[in-house]
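Every protein chain but one is kept in place in this view of the complex.
And now, subunit A:
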């Protein structure tokens, strides 16, 4: 995936056919032959947006059909270690990104951060010196587009900065954190970004040399609401793990979709919280009835007091109420007739139940008439 590869244009086919259900074990079928077991654009992993699945799938398929970094018809396998973290305005993801960065640093890895959205000062805030010494911040925040007169920009702009990360990793395991993928998506064409990301997370040297533990891990932060289905689908197909942040009642949760090659994607939900020093604390699911902010000492108020009308019944009134015969009784005769329909029911029957006030008189009142 060098600079010579033609940049594929992301084009939506005119009438998107609904995507076949994804996540199966890659039996290639026609047009989808180049996707090994991946859902078309991972349509099940984005519960928060309202686009129709057909639209989303169509975008993902268009990208796949035009060919990934290897050209038409060859399987673009998911990059082994690219993990995309999708956040939203209400549930921000930078804290989780920082927590993961901290974990990597504590393991002894070097961490390279491509910072586009926050300043270096703000990103390093909350980390102790041990972690900060392992963290290399590539600053794309101060002057990403070379607008300043004495240019403080990184040479070559965002794309070169991203590509330079590939060459900067010293030997040994390393983590690259991209803050954020959304910024990069806004400023680079999607296919270029995907190709560069794909190149980033593969080992440059021969795969036989390095043991599997020494691969480069790439973490990316993505703001879901800012992009359409096409770029989101493309990025999610590149990622091995996708973490979507949401939450309930002040408690954050992560929906984790993990795609391993030649295996079914696994989906799990994990509740978590991030402590002030950016340690990650996993938690069990909070019970649904918990109301953390309600006052437990509020006495329950009886709503029938202090009314201008009386809602209570005295004992005598209650007895009278219980012994009242309701006007329209369901007599046993009618019950039997209904239970056995069709017994001579050529004409309709009238069931007359006289109540206490009826005066039954069998005489025909018309007999008086002298007609």
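Note that contacts are C-beta pairs under 8 Å (C-beta built on N, C-alpha and C of every residue); 3 or more make two chains touch, one makes a residue touch a chain; residues count from 1.
As a working rule, contacts and distances are computed from a predicted model.
Undergrad: Tell me the UniProt name of the left-out chain, picking from "Elongator acetyltransferase complex subunit 6", "UTP4 small subunit processome component", "Histidine-containing phosphotransfer protein" or "Actin-related protein 2/3 complex subunit".
TA: Listed in its UniProt record, the absent chain's protein name reads "Elongator acetyltransferase complex subunit 6".
Undergrad: Would you indicate which residue among A:134, A:223 or A:259 is in contact with the undisplayed chain?
TA: A:223
Undergrad: Considering the complete complex, identify which of A:107, A:142, A:264 or A:318 is in touch with the unshown chain.
TA: A:142
Undergrad: What residue numbers in subunit A mark contact with the hidden partner chain?
TA: 89-90, 92, 94-95, 98-99, 117, 119, 121-122, 126, 141-145, 147, 182, 186-187, 223, 225-226, 228, 250-252, 273-276, 278, 292-293
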